[in-house]
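A single protein chain has been omitted; all remaining protein chains appear in their positions.
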Amino acid sequence: MDVLVQIIASGLTLGAMYAISTIGLALVYGSLNMLNMAHGALLALGGYVCLYAMTVLGFPAVAGVAMAMAVCGIAGLLIYHLAARPMLASRNFETQIFIATIGIGAVLENVILRVFGPQPVAQPLKVDGAVIIGSVYVPNQNILILGVAVLLMAVVAFVLNRTRMGRAIRATAQNRDAAQLMGIRIGKVYAQVLMISGALAAVSGIMISSLSGLLPNMGGDPMLKAFVICVVAGLGNVYGAVAAAIVLGLLESLIQYVFGVQYSFAILLMLVIAVLIWRPAGLFGRTQVVRM
Amino acid sequence: MSPAKRDVLVCIGLAIVLALVPLVIGTRYIITQMTLFFIWAIVVTQWNLVLGVAGIFSLAQMALFAVGAYATAMLAYYFAIPVIVAMPAAALITVAASLVIGAACLRLRGPYVALLTLAIAQVIYLVVVNDTACFTNPPSGCLPLFGGVRGFSRFGDLGFRALLGSKFYVAHYYVGLSLAVLAVMFSIAIIRGPLGLAFKALRDNPGYAMSRGISKFKYQLWVFGLSAFFTGLAGAFYAAQFGVVGPIVFSIAMLLFLLSMIVVGGMGTIWGPLLGAALLMLADEGMREVGDWRDIGLGLVLAVFVILLPKGLAGVRLRRAKAGL
Partner (left out) sequence: MSAVLDLAGVSSGYGHHLVIRDVSLRVEEGTLAALVGPNGHGKTTLLRTISGLVRVRSGTVSFRGRRIETLRPDETVAAGIIHVPQGDLLFPDMTVLENLRMGAYLPDAAQRESQRLEEVFALLPKLKERQAQLASTLSGGERRMVGIGRGLMAGGNILMLDEPSLGLAPIVIDQIYAVIQSLKSSGRTILIVEENATRIAEMADVLHLLDNGSFAWSGSGSDFLSSPEIIATYLGA
């Protein structure tokens, strides 16, 4: 029983963290068929900016998070204007933007490395204490992560469903030509989506680093996991991505308990490959659309 | 002259010139670096076939290279098989690995292939690095099955050291050159031959090509498997050349370095990737002084080329030639 509570508690935390960064990737892919390989570097950037704001500038936690979101949002915007926009008309856009963002990610990661050094640092944004369920300690940090993640997902759902900007994003993702014929300026939508994705990456990066510490290359594995989640859900499917993130978080936590941490990712991936052989467009996949 | 004939002649000409190099240059460092160039030349020509010709957006190339290198080291280390025998065996093991990866990935659409192959490469890396249980206990200390973080060393060599003494690196140079020439010839055969035509047909008119019985999956799997042979062989020769195989062959930096060679030179062309390999190795040599900035420079080169010059340097040359006509 206690084991089950432990697995569920840590699985939900993992799933919530994955979901936040996965939503951003799914929105970007859904809108402009772009796999942003600089996402991992944005996770790290968000974590380090929060660290910098809190320790060097002496900002309170909320301001640190806000600053991280702003910086990563602007970084997303720059990626759109400097890399994606010039290539949008190209026939090989998907391949080219993939390679270009690998390059951008490498630059960003190594700049962080130059500025903050290679040694691991603890994320200052962390709450102490724990809640005891049965005989299981659930750290308050995990509960905070879960709470913030749920809140953010609600905000994203609200924006997508109830705001003019959200309707434009959904329309663009579902049919690019039709969206333009409704009077939507899709270039603006692309820019907005990359900004949102960057801001979400910042939050996700802060969450991840609050549990496992800051390293310049900390974003690599979480990014790969987020992409794997997107793939399982069917690329571009936002709600499927949230569901898949939570399921995979729980699964990872279970695998970690049964087989040990070092094999969790490998086993997870083999499961994903099996899923893809079974359903090549992802579990919930039809095509790439932002589903409501 | 047909393009295929011209390419073969260029290849032979280059091979002859390169074969003369050790007679003129005696510096060991230069010869060794050129041997490394041959290894990378093999990898990028084969990766180019996968990426630029077959249109498979695979990032598993370095993982396949690593399979070749590790298989050589492990066969030689655990079973005391001579390296010269282990090398072709390792290449075949690489082909087998590529067919498994290909069967799992190739039915998927472009971006899915990229993500899955990258993830598979990462899994192989994690399995190698995270496995810390001692498999054997040689005098040098605990050794996990896949070598762990340290990797393998002292698994023997090609035997030229015993034969030629300190000049063995010249023999390695010629081995590398021969393998590279084979790989380039193979690449010419693919690009100028029926497989290349089939892929061109699939790109230009998928419907017609399919109605003529051209199965994309089947052809892609062929290219994927065949190019894995030379990639594995390059990995095997890498193991033989350096006598050490460690997890560094999986590093993102190395992947970036080789991908940049293809992108800078020109994806899908025969000579572009080779030109890119030469240029990037020279640039890397030049950046040795500013080692810390190497990866930043590499990332910038990759991004800037894709954005501003997506067809690479070979593309510029082609455009010029067309404009000249």
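Here the chain labels run A and B in written order, and each chain numbers its own residues starting at 1.
What we mean here is this: a contact is a pair of C-beta atoms (placed from the backbone, for glycine too) under 8 Å apart; a residue touches a chain by one contact, two chains touch by 3 or more.
Source: prediction; values computed, not measured.
One chain is not displayed; in the complete assembly it touches the shown chains A. Which of A:A171, A:L194 or A:C230 touches the hidden chain is settled by the complete complex: it is A:A171.
The missing chain, though absent from the display, is touched by one residue of A:L181, A:V258 or A:A274; that residue is A:L181.
For chain A, the list of residues touching the undisplayed chain reads 164, 167-168, 170-171, 174-175, 177-186, 289-292.
Keep in mind that, in the parts below, only the chains that are shown with their structure count from here on.
Chain A and chain B have CA centres that are 32 Å apart. Residue ranges of chain B in contact with chain A, taken from their complex: 57, 104, 107-112, 114-116, 118-120, 122-123, 126-127, 130-132, 252-253, 256, 259-260, 263, 292-293, 295-296, 298-304, 306-308, 310. For chain A in complex with chain B, the residues that touch the partner chain are 29, 33, 35, 82-83, 86-87, 90, 92, 94-96, 98-111, 114, 220-221, 224, 227-228, 230-231, 235, 262-263, 265-266, 269-270, 272-273, 276-277, 280.
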